[in-house]
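With one protein chain removed, the remaining protein chains of the complex are shown where they sit.
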Amino acid sequence: MEQFVAERLLRFSDCDPSGIAYFPSYLNLLNGVVEDFWEFLGFPLAQLIKGRGVGTPTVQLECRFERPALFGERLTFVLRVAKIGRSSLHLAHRITGADGVKWSARQVVVATSLREHRAIPWPDDLRASLQRHFPTPSVESA
Amino acid sequence: MEQFVAERLLRFSDCDPSGIAYFPSYLNLLNGVVEDFWEFLGFPLAQLIKGRGVGTPTVQLECRFERPALFGERLTFVLRVAKIGRSSLHLAHRITGADGVKWSARQVVVATSLREHRAIPWPDDLRASLQRHFPTPSVESA
Amino acid sequence: MEQFVAERLLRFSDCDPSGIAYFPSYLNLLNGVVEDFWEFLGFPLAQLIKGRGVGTPTVQLECRFERPALFGERLTFVLRVAKIGRSSLHLAHRITGADGVKWSARQVVVATSLREHRAIPWPDDLRASLQRHFPTPSVESA
Partner (left out) sequence: MEQFVAERLLRFSDCDPSGIAYFPSYLNLLNGVVEDFWEFLGFPLAQLIKGRGVGTPTVQLECRFERPALFGERLTFVLRVAKIGRSSLHLAHRITGADGVKWSARQVVVATSLREHRAIPWPDDLRASLQRHFPTPSVESA
């Protein structure tokens, strides 16, 4: 498997008075997709945070918004792993609707100790799961 | 005047279970600062949208999150105009707390017709206000 | 059928620095459930609003929060129709987790013309769908 896919409805609450997606809501949706990705890997965020004291804050984010999405549209989020670093994880996102790509994003998250808010290496079991599910990080998006 | 400055409290609602700022909430705060910036220029967003049918969607965004911000911190948002294009506006943001730079962002917004969701030139009076308040777009952040 | 049921995960973004659900996020989730309820009835909100100019604002809301819900919990939202008025609709919500009822709510929404922000009777086809799916509004929750 080379990508993680999630479907989302663009809800009333995600849109603004101009009738289209509010971009911070888009990023809230994206964060939920990444949350589902951790669960898919076998490491629900709630357990990482509460059980292990490991956070996964975003340290870099680049977005390109290409087409507006309207209230009621169904969106497909495709997440690819671009690079697995020692403490970092590079993700590439593509979000499409019926009329094509709506937006794309590059995101770097890092493993941190929530006690010290400092980067730590990915736990071994989590790294193993990442490597098993995403054996060949996509070069083009690296 | 070369920059627009706004103060914000990092509220309970902006933070997550790991105790630090939730990044989509950060972008919600940023959007509010840009809203205040339009008002400062004499063009409140509500009038632009409802009165003129002009939207200002974000088309590009790059963020670098350097230090976590904790619930209760006071943050200073500094907005600089990096480039005034025909339909676009390039903004550079720096957000600092007591311990230094928390994060920075580059944002490109474009003037659009809300009827056709298509780029249009900035209205003349709005462009004039931009140029009057920000005569020398900062080169280093262009 | 006497009730509409939806499942929700209590996400990272729904919780606050004290580690439990942030109540405005709870209401955001509730609003999404009601959105799904309209779709279930055959009247997606996007079509009601954009196609017919009909809004469904909330005019009354009463909530009782009984048990905290923690980040990562799965919640079941049960919606019952308590009363179908001329312009109003009375809904009773119960939200449960693994340990029992988390909270409950009574909500009154009204059909409005979005042009005049004024109450209007429910459109006939929408009322018919409501009555077909919820023939006997629950008395105890009326």
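For clarity, chains are labelled A, B and C in written order, and residue numbers in each chain start from 1.
What we mean here is this: contacts are C-beta pairs under 8 Å (C-beta built on N, C-alpha and C of every residue); 3 or more make two chains touch, one makes a residue touch a chain.
Computed from a predicted model, the values in this text were never measured in an experiment.
A.B. asks: Tell me where the left-out chain touches chain C, residue by residue.
C.D. replies: With respect to the unshown chain, the touching residues of chain C are 17-20, 22-25, 27-28, 30-31, 49-50, 55, 57-66, 68, 114, 117.
A.B. asks: To test your reading of the contact rule: which positions on chain B touch the chain that is missing from view?
C.D. replies: Listed in rising order, the touching residues are 11-13, 19, 28, 31-32, 35, 44-47, 49-50, 70-72.
A.B. asks: For review purposes, identify every residue of chain A that touches the missing chain, sorted by number.
C.D. replies: Touching the chain left out of view, chain A contributes residues 12-13, 15-17, 19, 22, 24, 71.
The working rule: only the chains that are shown with their structure count from here on.
A.B. asks: Just send me the rotation angle from a CA overlay of chain A on chain C, rounded to the nearest 5 degrees.
C.D. replies: 180
A.B. asks: Can you work out the whole-Å distance between the CA centroids of chain A and chain B?
C.D. replies: Here the centre of chain B sits 23 Å away from the centre of chain A.
A.B. asks: Quick one: report the Å distance separating chain A from chain C, using the average Cα coordinate of each chain.
C.D. replies: 29
A.B. asks: Could you grab the centroid distance between chain B and chain C? Build each centroid from C-alpha atoms only and quote it in angstrom.
C.D. replies: Here the centre of chain C sits 34 Å away from the centre of chain B.
A.B. asks: By residue number and range, which residues of chain C touch two or more other chains?
C.D. replies: 12-13, 19, 71
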